[in-house]
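Left out: one protein chain. Kept in place: all the others.
Showing chain A:
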Amino acid sequence: MSATTTDPAPAPAGGPGPEPARRSAVRPGDRIFSGLSKGAGITLLVIMAAIAVFLTIRAVVAIRANEGNFLTTFEWNANADPPVFGIAVLLFGTVVSSVIAMLLAVPVAVGIALFISHYAPRRIAGTVGYVVDLLAAVPSIIYGLWGALFLVPHITGLYEWLDDFLGWTGVFSYDGSPARSLMTVGILLAIMILPIITSVTREIFKQTPKANEEAALALGATRWEVVRMTVLPFGRSGIISASMLGLGRALGETMAVATVLSPAFLINISLLESGGGTFAQNIASQFKEAGAMGRDALIASGLVLFLLTLLVNGAARLIIARRKDFV
C-alpha cells in the first residue's frame, strides 16, 4: 500500500496536474503488478530467513545428540553410535586456507586493478578486464581438477625450496609427500578469488576524482606518486570491502578444496603438509557416507559456515554502503 501512495509522485513531474482527484483511484492492474513485485522481494527475504531457520533446526538436533564438544573436539564420528564430532579442525582449516588466499590475492588484485585503471594502454586494459571476468566464469570444479592434477604435482619444487630456507619455522616444513595441503588450497583459492577482488577495486579506482590526480601530476608527481597520494587513499575502504568479499568466497568454496586437499582430522602446524579440512570440503566428501545423524551434524557445520560468511559479507557490504553515503 505504501508503494501505491508514492506511486503518483513521478507522474505529476511528467505533466498531468489538473485532475489529482482521479489519480488516487488505483487501477487494479497497478495494484496486482506492484503486489507481485513486492511479493517477489519479500520472497527473497523469506528464503534468507528460512535458510537460517531450517539449518538451525537440524543443527540443534545434532548438537543435542553430540557426545563431544561441538567447538573443541578434534574428531568427526557423527555416524558412530554415540555421535562425537567437533568443528575445531574445520574452523582452523577454513580460516587458514582463506586467509592465505586473501594474503596472496589482495596485493595481486590491487596490482591488476591499478594496471587496468591507471597503467595499461587503454586497448589492453579492456582486454585484461575481459580476461579477468573470464577467470570468474570458470567453474570451481575445473579449478579443482586443474589444481589436483596439474598444480599439486608441479608445486612440490617450490615447497622443497621453501622448506630449505624457511623450514626451521615449522610452518613451512615439508616432508616431500604430495602437496595436497592447506597451502596449495590457499594458492588455488587465491587464483579463484582474484577476479571478484579485482573487479570491485577496479571500479573504485576508476572513481578517483580526476581533479586530485591532475593536481598531483601538475606538482610534478611521478605516476606512482599519483597512485600513492590520490588513488590508494581514495580507494582504501573499497580495497578492504573487496578483500572481505573475496574472503567470503574463499570461506565457502567447496569443490576446489574437496579435490585438492587430502583431509585428516588433525591440526598440522606445517601448512605445506597434508591434513586439516574445511567446512565445505568436509560436507561434500562426507555426505555420501552419512546417515541421518551424520547429515544433521554436517548441517550443523554448514550453519557455522553460513554464519561465518554472513558476517564477512555483511561487514563488507556495510563498508561499501557507508562509503556510498559519504562520498
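Convention: a contact is a pair of C-beta atoms (placed from the backbone, for glycine too) under 8 Å apart; a residue touches a chain by one contact, two chains touch by 3 or more; residues count from 1.
Keep this in mind: contacts and distances are computed from a predicted model.
Visitor: What is the protein name, per UniProt, of the chain that does not appear here: "Phosphate transport system permease protein PstA", "ABC transporter substrate-binding protein", "Sulfate adenylyltransferase subunit 2" or "DNA-protecting protein DprA"?
Guide: "Phosphate transport system permease protein PstA"
Visitor: Which of these touches the unseen chain: A:S34, A:N69, A:S237 or A:S262?
Guide: Of these options, the touching residue for the absent chain is A:S34.
Visitor: Considering the complete complex, identify which of A:T43, A:T169 or A:Q207 is in touch with the unshown chain.
Guide: In the complete complex, the chain left out is touched by residue A:T43.
Visitor: Of the residues A:G186, A:G235 or A:G302, which one touches the chain left out of the display?
Guide: Touches the omitted chain: A:G302.
Visitor: Across the whole complex, list the residues on chain A that are touched by the chain not included here.
Guide: Answer for chain A: residues 2-3, 6-7, 10-11, 13-16, 27, 29-30, 32-34, 36-45, 47-48, 50-51, 54-55, 57-58, 107-112, 114-115, 119-120, 122, 128, 131-132, 134-135, 137-146, 148-150, 154-158, 161, 191, 194, 198, 210, 213-214, 217, 222-225, 227, 245, 248-249, 251-255, 258-259, 280, 283-284, 287-288, 295, 298-299, 302, 305-306, 309-310, 312-314, 317, 321 touch the chain left out.
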